[in-house]
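Every protein chain but one is kept in place in this view of the complex.
Moving on, here comes subunit A:
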Amino acid sequence: MPSTRVVVTGLGTTSPVGGDVPTTWQALLAGTSGIGYLDDEWVDTLPVRIGGRVTVDPSEVLDRVKARRLDRSSQFAMVAADQAWADAGLEGSGLEPERLGVAIASGIGGVTTLLANYDILLEKGARRVSPLAVPMLMPNAPAANVSLKYGARAAVHAPTSACASGNEAIAMAIDLIRLGRADVVMAGGTEAAIHPLPMAAFANMMALSKTASGDDGRDPVSVSRPWDTGRDGFVLGEGGSVLILESEEHARARGATIYAEVLGAGISNDAHDIAQPDPEGRGGTRAIKMALREGDVDPATVVHVNAHATSTPKGDIAEGLMLHAVLGEHVDRCVVTSTKSMTGHLLGGAGALEAIATVMALHDRVSPPTINLDDKDPEVDLDIPTSRRNLPDGDIVALNNSFGFGGANVAVAFGSVK
């Protein structure tokens, strides 16, 4: 059993359904979708014209001059980190910089900065390429910029495992605290990949849904439909989320408000295919079992899962198999939801946003719904709420799953606070 207990003491997000945690959480509980038509001028050239933009652009929140030195993904991370830091009450707490770490991930890195500078290179020549391009586009830029702002001098990580990155950052933060390398870690994920190149690439590999992007008359809000028979790919979202993870001892000593306990994490790989999930979900099953074992969790106490379920035909089914394999008969009493039905898929930002939803579900003892579940796939035998559903009293556990290209599987188990 790991000796150091880890707790969540602060939350921050900017998401397709809200510019902060209270707004985002209420939108998720209400079943509000953040998906709509994109208004970018390039969108008419693409087979996919819908997405989930953040509701509050970072330019409305951040100082203009500081923001122009940050890729959009770093801007999201900074907005979320500022909120989480304030929420945790860490300002003036006397936390030593050497005991503060950061683990903030992205799936693709500063892709819009990279491509904008490539456009400049081609159109105006090498002299016009920004001297800031590399520090802006590097994958560790969000983590590094947050560490600069808050003076974090313990480890500053940016794990990359595609769509599992945000959840892997949280898993890494648990390790940093349990190994004694930090007392507090700002952990999360961010992604800003709504750009024609990644969107064309995802569309061409049949990962993005093309529904509601042509003449089919469908509503963009209806396209992300995890576990529904009509699902045909994910919808791309953007945003960033940060959680403050802290050793329980440190949190109690400073009288911090504790949202939930982080019980354990599991990380595994399918080694099956670069993009397709293992159809039997064996790698994901191992990751979830690892998370429960690390937290010494009785599967009977797992009452809620924020699933990865992205609205792709194969992945959603595989995740159902994993939950049956791990929870057995207890799966019947477990409320499983996919908030991606409302936010779309934030890639490297997904795991952290969904971790916040998982933590809030435990804290408020209520699961957000999965919207657009009109005709549940008969191959999926899970209890999926189509409107908000209360969770039971007592000691309860919730899981957050994330899976990524490259075969990555990450599961994190959270526990309610007494």
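We adopt the following convention: contacts are C-beta pairs under 8 Å (C-beta built on N, C-alpha and C of every residue); 3 or more make two chains touch, one makes a residue touch a chain; residues count from 1.
Here is the rule we use: contacts and distances are computed from a predicted model.
Enquirer: Could you check which of "ATPase F0F1", "FAD-binding protein", "Succinate dehydrogenase iron-sulfur subunit" or "Acyl carrier protein" matches the UniProt name for the chain that's left out?
Expert: "Acyl carrier protein"
Enquirer: Using the document's definition of touch, tell me which of A:Leu132, A:Leu197 or A:Val366 contacts the absent chain.
Expert: Reading the full complex, the residue touching the unseen chain is A:Leu132.
Enquirer: For the chain that got dropped from the picture, name the residues of subunit A it touches.
Expert: Within subunit A, the residues that touch the unshown chain are 63-65, 68, 124, 127-128, 130-132.
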